[in-house]
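Just below is one structure, and these are the notes that go with it.
Now for chain A:
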Amino acid sequence: MTNMKTGYVIAAAVAIALTGGAAQAAKTDIVIGLQLEPPHLDPTGAAAGAIDQVVYSNVFEGLTRFASDGSIIPGLAKSWEISDDGLSYIFHLNEGVTFHDGSAMDAEDVKFSLDRARAEDSTNAQKALFADIASVEAMDLATVKVTLSKQNGSFLFNMAWGDAVIVAPESIADIKTKPIGTGPFVLSNWVQGDRIELAKNPDYWGSAISLDKATFKFISDPTAAFAAVMAEDVNAFMAFPAPENLPQFDADPRFKVLVGSTEGETILAINNKLPPFDNVKIREAVAHAIDRQAIIDGAMFGYGTPIGTHFAPHNPAYIDLTALSAYDPEKSKALLAEAGFADGFTTTLKLPPPSYARRGGEIIASQLKAVGITVEISNLEWAQWLEQVFRGKDFGLSIVSHTEPMDIGIYGREDYYFQYGKPEFQALMAELNATTDPAERTSILQAAQTMISEDYVNAYLFQLANTGVANAKIEGLWANAPTQAVDLTGVSWTD
Partner candidate 1 sequence: MSLLQIDQLNLAIHGTPILRDVSFHLDAGQIVGVIGESGSGKSMTAYSVMQLLPEGSTTTGAIRLNGDNLLDLSEEQMCALRGDELGMVFQEPMTALNPVKSIGDQVAETVRIHRKASRAESLRIARETLDRVELPADRFPLSRFPHELSGGQRQRVVIAMAIALRPKVLIADEPTTALDVTTQAQILKLLRRLVREDNMALMLISHDLAVVSDLADEIVIMKSGTVVETGSAKTLFQSMTHPYTKKLFEASSHVPDRAEAESRTAAPLLKVSHVSRDYALPRTSLFAPPPKFRAVNDVSFQIQQGESLGLVGESGCGKSTLTRAILGLEEVQEGTILIDGVPVFSGHQVRRDIRQKMQVVFQDPYGSFNPRHRVARLVCEPFHLLDRPPRGAARAEAVAEALESVGLDEADGRKYIHEFSGGQRQRIAIARALIIKPKLIVLDEAVSALDVSIRAQILDLLADLSDRFGLTYLFISHDLSVVRSITDRVLVMKAGQIVEEGRTDAVFDNPQHAYTQSLIAAAPRLPDRQEQKEVSQ
Partner candidate 2 sequence: MAVSDPSLSEPGLLRQVLRSRSLIIGVVLSALFIGAALVSYVWTPFDAETMNIPNKLKPPNLVHWFGTDHFGRDIFSMIMVGARTSIAVALIAVGIGMLLGVPLGLASAARRGSWLDELIMRGNDLVFAFPALLIAIMITAVFGPSAVNAIIAIGIFNIPVFARLTRGSALSLWTRDYVLSARVAGKGALRISVEHILPNITNLLIVQGTIQFSLGILAEAGLSYVGLGAQPPIPSWGRMLADSQTLITLAPHMALFPGFAILLTVLGLNLMGDGLRDLLDPRLRNARR
């Protein structure tokens, strides 16, 4: 490795000579690297996480907002009252808030945004979040009353999603390419395929931010990302695609590695209705055949926390059920024999593009082979995965990371791709919705976690770690990713 070090010394000298050695003044602009470019900039019009990464809290704001630890804090609504029966919410808006085009933000805009999201012909990807809203009334310019059709304990949580940001009717027409929000940054330039530049919003209503200019640069190729950071073409890279390079950034004084948690439960999804997986013994056998730590070390180079159920470990309600599905190949073989598959069987393993799936898939394939289950791997693109696995339910096993926050509810839906939907679980979910008291909600959530773990619905692997790299002199970047966002409001250089 020594020659690498000397290489740096020479390189630094040469680099300075070439680029004329820009003086290191207190910097107020930042270049963030991201893996995927957003298709467009309307967070209410598509599910792509890349859109939220760029615009959430930077360009657009909702009534409520995620803090870095995942809790819900006031956004455009400075305070709210909830009726005792939990069916009506009254939001008090901040005054003097303007959109980037100068038009005022008031209750009419909130009503327009919520009605638009829940309308019949709405193309909002998370339309379910607004399903329980019965009516939205603008009491006066600064207050909005929302009436629900049935109790929804997580309504404030839902309003913090990117898909629920407040937009204005005047600028809705070409919002996809000219986003007009209320946030501290304004879109200044978009070079398609390369970068998006945001500039400081001079008349921002909220507390001042320290950055004048922010550029998001899109680098999908992992090696290129590594090279870009190493060559300091970018100041930080959020959700770094290649965990294997992180030790090198750690060892380099110029950089610091931010490791946090995400809402991404990575699971080996099992098609519960496809024989032989309809037999719980077979599913249990699959669970015991998996060595989680080997996958984390092999695929994610040690970044990621093992999980025993479909729940985020950093959430207070999480209980550790990994023991239920510990790595025990012998037990796995015994279970297979019991279920009448002594000499194993063959099934399909359909993998979406991300590297956790492709690398994890190879490791799992060889681990399952050890117990007699042979899998045919087929690498699909997202569109094909959605078509064949998610909608077509034409799969035996698949690996995917569910990054939506608090999404244990999907186990209650009959038509969901791993097809569980046990009535007892649906009852638990209904009960959860009806309660707003935190302690009660935690016990219900824990019961739900235990049920899906004991039923071995899927083989729960690990929680996707949020791995970011940043220049050592940058403060305020979120380590965790409660939602797919790069909130730059608190970011600054410490020079």
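How were these picked? Simply put, all candidates are chains of the complex that A comes from, given by their letters.
As a convention for this text, a contact is a pair of C-beta atoms (placed from the backbone, for glycine too) under 8 Å apart; a residue touches a chain by one contact, two chains touch by 3 or more; residues count from 1.
Predicted model, so just to flag it, every value in this text is computed and none were measured.
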For chain A, the touching partner in this complex, picked from 1 or 2, is candidate 2
If you look only at chain A, which of its residues touch candidate 2 in the complex? 4, 221-223, 226, 230, 241-242, 244-245, 247-248, 294, 297-298, 358-359, 361-363, 365-366, 377-381, 384
